[in-house]
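Heads up, one of the protein chains got dropped from this complex, but the rest are sitting where they should.
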Amino acid sequence: MRLEKYIALTLLLPLVGCASVQSIQNAHGPASERIASLSWLMTVTFLAVTVIMWVLLVVAAKRRRGNLAEHMPIDLGGGQGWIAIGGLAIPLFILTVLFVLGLQLLAEFPIHGMRGGMHGGMSNATLAEASKPDIRIVGHQWWWEVQYLNGPLEGQFTTANEIHIPTGRAINIELETADVMHSFWVPALHGKVDLIPGHPNFLRVEASQPGNYQGQCAEFCGAQHAHMRILVVADDPVVYDAWLEAQRKPGAEPTTQQAMLGQQLFLAGPCSMCHQIRGTLAGGHVAPDLTHIGSRQYIASNSFPNNDAYLEAWVTHAQSLKPEAKMPNLTQFNGVELRSLVAYLRQLQ
Amino acid sequence: MNSRINMPNTVRSFFPSIGCLALMVALTGLPAAGQESVDPPPGSLPGIHPVAPLADGQWTMPAGDYGNLRYSPLDKINTQNVQNLHLVATQETGIPHGHEGQPLVVNGTLYMVTPFPNNLIALDITKPGLPQRWVFSPHNDNRAEGIACCDTVNRGASFAEGKIVYNTLDAHTYAVDATTGKKIWETQVGDLKLAETETMAPVIIRNTVIVGISGGELGARGRITALNLQTGKIMWQASTTGSDADMRFGADFKPFYKKDQGQNLGIKSWGPDQWKLGGGTVWGWISYDPGLNLIYYGSGNPGPWNEDQRPGDNKWAITIFARNPDTGMAKWAYQVVPHSGWDYDQMAENVLIDMPWAGRMRKLLINSGKTGYVMVMDRETGELLSAEPFVPVTWSRGYDLKTGIPNLVENKETHSGKNIKGICPANVGGKSIFPTAFSPRTGMLYIPATHICMDYQGSEVNYIAGTPYLGADVLNFIPKGEAPGALIGWDVAHARQAWSLNSGALPEYSGVLATGGDIVFNGTLDGWFRAIDARSGKLLWQFKLGSGIVGNPMTFLGADGKQYIAIYSGVGGALGATAFPSLSADAPDAGLGAMNAAKGIKKLTLPGGALYVFSL
Partner (left out) sequence: MSSLYSPRLIAGAFSLVIVGLGLTSCQRPQVNSVANEAAFPQSTNVGPIPGGVTVANQTLDPYLKDVVAIQEGQRLFASYNCSGCHSVHGGGGMGPSLRDETWIYGNSDAQMLDTLIHGRSKGMPAWGNKIPEDQMWKLIAYIKSMNTPLEPNAPRMPAEEVIPSGDFYKPSAPAALNTPPGPSH
């Protein structure tokens, strides 16, 4: 039967998406697992509905029509039970069940800070403490500022684009934006949450296994929306703590002659106008913090690998790699200077 | 009498009449506050004792006396004859910038420090017309002009042992021979590359010169520095942020309140490394209590202004310190406003006085600053005894005297990207840098108060060394129905206002002098120099000077035995700079938001710079 072949092909279509890592079906955390099972439930239910509807349609189509005389006498009120049950009651039941399940899921993983859906009977203070953000993510055109707020004040630091979390523990994230609307979404870990100007949103993220989880700004935010990528790195708690400790340190002092020249160029040149390297006089706040840029896997909001070639290209021709990004083309460096500058950045581990 | 005050001989000889005054004073039945106190000047209220000799004839230090009373017992000019006051001499400086501070008068010579380039001018007060003795011109790096936040002002000099000591804008301290006008030594106390400048007046205690640092709007890190009076060598430095060692907090350091106790709070109350650019500069007045051997001074606002960029209490910005001037070690510290998103620098003078408080003699420290509160503290321990607002205040609702913490108003806390409206006082302060005067005869503190409020919006700011580190769009305004400013007679013992005299069309922006003739002298931003009845607040006499007044009046006894009053004219300073042609009236936020609070100033006064001397 040709029809059945088409149905089978259509059913295969959504599965194509599962090959990519950026998929809700590729769940690696409690929130995404719940979202995945809900979405499976929805898929199966709707598939079943679709199949039944197709079967009914086919049956109706195949049935011999006959003429008016054969169908006499006409019952004008006939078939209303079908409409009431099949057209109203069953859809209402299915949609209500899914709606309630959806609400339940939202309540379990709330996007508002104070209304913790997890525990009842908490005092306001404990609730505020429980929903105190561990990480604040600020969306910029077109990169992510990441502030680590746990621990003592002097251990709180800011980094960018690469978000580290420990496995097996729920992390509270506060989401803000410095300019337009963005949306934070790592499908393998959680549901989509918007970053809205003047209105902080909250998110609870937990990863069950270590690994790299990729995501994407999910709200169109301008020319380089597509290059506003997210990387969440889930580490074993021990590895994570070591990472935290390393990130809290000021930027590494250059040791080689080349890196020393690079640092001088960084401080005396245009870089220090916008970027910060803690421990030096470079104190820019409008661009990603570069204190530990050498430890990151990617540059330009996870758009390009972090290696010498891409860093050099980024310094001199950012406008070709990511047109309209705030990073200007900096063409005044000669080859030696450029290599020194990149050497300095690479050793900021 | 004041034998325990180890004053240099030259200085002591300038107070010949103190012994006579002591005899004239009727002793009161109150227990003495301690032998350290100086006998009260004639006509003092019962129980009031200054802590150090008052400026009786000469004027050897910025406030006239260590206790910062700015009170002179001279009474030849009094409420009866002040109407006859007339101009006897003027001296132009030729520099059309803010003439803050006050002249010194020592040994028949009047010394004035001009704004940048900070010339030191010596005038002979024994001859009519005050002829010039000499002018000393320091080498002053003109890059300093561009990184001085609030006009290129200077707040005066100090005299001791034949030397005039003062600071130049490029962060050098000079000692100049008071007789010849030749440089004795010069010490660099700050680094222009880190945006450190000097505007404050040094204070000399025995052999130690104490200087602060300016530049809190540009990411400079505050500190005070002690120099050797003879050589200019740096003896010690005490920071206002950083480790306890940097702060010179030792075993002796005992803050009164729990909130100020702990180890290395100068690091722990900041995000990582933020304390290094944390402001808390020292650009105000320094007081000294010879009895307790402690200096008192305050630190400025934490930087940057955008408070979202520096979470935490930001110690020790906006703090009153008590330190030993010989070692620099701190005795106590009290953070007046933790964190602060309003630029409430604590640079106001700390007026030191022994007087009855709540039934017993106390060693008091009275401070009326930008926050809008008159704070009365016990200067031995750092306990806050009272905090009452002297101007309309919206940022807080009083202080909890048990914890020393202000009761903040939540919706007046500033944030990045949010325009918070109606914060009073404004960044200019309920009272700016212009010092109060305290009269032992009336028990009143005379406060030059502004009624400016502000809208304040934080914004993300880059630290770029040598440029401002602010991160706030500020708009000052005078709330509808309020006068721009007023001189307030504040009854200290009852912690309430006794009288108030409006400053006219522009905010109050000049220092105050109180005299034994029961007169308070004060200037207005549009140039009226005024004599006011110290008891009633009635305006007795006024005279219009060439330019707006942002200086502090002082008084001295001439060689002819007459009493003279001297005042600088020359509009400028943070708010007064709105009169300069270099600030546009069509941008209400020009001059850190001040333009909108000084509407019409360009019509009321023009920049200038001169000394005016009055007598009967």
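Letters A and B mark the chains as written, and numbering starts fresh at 1 in each.
What we mean here is this: contacts are C-beta pairs under 8 Å (C-beta built on N, C-alpha and C of every residue); 3 or more make two chains touch, one makes a residue touch a chain.
In this text the structure is predicted, and so the values were computed from the model without any measurement.
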Contacts of the unshown chain among the visible ones are A, B
The one of B:Gln80, B:Thr126, B:Asn142 or B:Thr403 in touch with the missing chain is B:Asn142
Missing-chain contact among B:Leu475, B:Leu540 or B:Ile565 belongs to B:Leu475
Considering the complete complex, of B:Thr180, B:Thr231 or B:Ser584, the missing chain is touched by B:Ser584
Per the whole complex, from B:Pro42, B:Gly108, B:Gly162 or B:Pro392 the residue touching the absent chain is B:Pro392
Where subunit B meets the chain that is not shown, the residues are 30, 45-48, 142-150, 217, 355-359, 386, 388-389, 392-394, 396-398, 409, 421-422, 424, 442-443, 453, 455, 459, 461-462, 464, 466-470, 473, 475, 477, 479-481, 491-496, 498, 535, 577, 580-584, 586-592, 595-596
Per the touch rule stated above, subunit A touches the missing chain via residues 268-270, 272-274, 286, 328-332
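Everything that follows uses one rule, which is that only the chains that are shown with their structure count from here on.
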Cα centroid separation, subunit A vs subunit B, in Å, comes to 54
In the complex, subunit B touches subunit A at residues 219, 267-273, 277, 309, 311-312, 417-418, 460-465, 469
In the complex, subunit A touches subunit B at residues 152-157, 178, 198, 248, 250, 272-274, 276, 278-279, 281, 283-286
